[in-house]
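With one protein chain removed, the remaining protein chains of the complex are shown where they sit.
== chain A ==
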Amino acid sequence: MVTLVRQEIFKLVHKKSTWATSIILLVIMTIFAVISRNHPNTIDPKTIFVSLFTGFDWIVLFMIAAASSIISMEFQYGTIKELLYRKYYRGEILVSKWLAMVLYSIYFIALAFVYSLILKLILFNGTFQLSETYGNKHSILVTALYTSLSGFVALWLVLSLVLLLANLFKSSAAAISVGIIGYFAINVVSSMLIIAIKKWTWLKWNPLNMMNYPNQVISPSLKHMTLLSTNELLIGSLVYMVIFLGISYSVFKRRNV
């Protein structure tokens, strides 16, 4: 399994897009940091720091693209046979790809987090302190950390669905669209969703509601709208992940190539 994960990482490292996205991420974060420094009234420095200078949203975008192609590229390039007719089991091949994606997402978040601290030191050294209280009770630094960790859960809820769709359709296009819509739709449809959940309470268990987990971690009062406790949202997210990845696993094992 270690060998297989290493092979997946080898492919990622030699893809230009891996490095290009990392650079794009840092450039965009810098741009937002500079804008916030020059126009603190338009973009609040503390808020944007907590969101890793919008880095997290871009990571979601890049990870959706990466996850949708990690399986479909093997079908596209015809390399799937070469992967499968070795001594390894099919399940191992699939899980090694998931693990590579987990490591890749951790790399992205760590990169954005560290770079956010650097930007804070350079551009906002006198503007605010990391130890200042932000929002309810935590310091800015702790809030940023919680946002990233809970965001990681929401990210993987989306990615598990993207991995499933890419596997079902053998194509990345459909998976990318659904992933992006799924993640960003929550902001658009949340008001509609809240009304719907009020009317039919069982709807609170739908996966889109689970996407509120990161928001509720930061603003616990959201529970009056999601109708679920923060822990219920976490467990719900994990259950959906297991379901999506489980279906992926059984589809992949049965596939004729």
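We adopt the following convention: a contact is a pair of C-beta atoms (placed from the backbone, for glycine too) under 8 Å apart; a residue touches a chain by one contact, two chains touch by 3 or more; residues count from 1.
Following the convention adopted for this analysis, contacts and distances are computed from a predicted model.
*Asks:* Which choice in "Cation acetate symporter", "NADH-quinone oxidoreductase subunit L", "ABC transporter, ATP-binding protein" or "Putative membrane protein" gives the name that UniProt lists for the one chain left out?
*Replies:* UniProt protein name of the non-displayed chain: "ABC transporter, ATP-binding protein".
*Asks:* Which of A:Gln7, A:Ser177 or A:Thr230 sits in contact with the chain that's absent?
*Replies:* Per the contact definition at the top, the residue touching the missing chain is A:Gln7.
*Asks:* In the whole complex, not just what's shown, which of A:Thr42, A:Asn125, A:Asn231 or A:Asn256 touches the removed chain?
*Replies:* A:Asn256
*Asks:* Of the residues A:Ile24, A:Leu84, A:Leu103 or A:Ile235, I need the one that contacts the missing chain.
*Replies:* A:Leu84
*Asks:* Would you write out the residues of chain A that touch the absent chain, in ascending order?
*Replies:* Spelled out for chain A, the touching residues are 3, 7, 10-11, 14-16, 73-74, 77-82, 84-90, 256-257.
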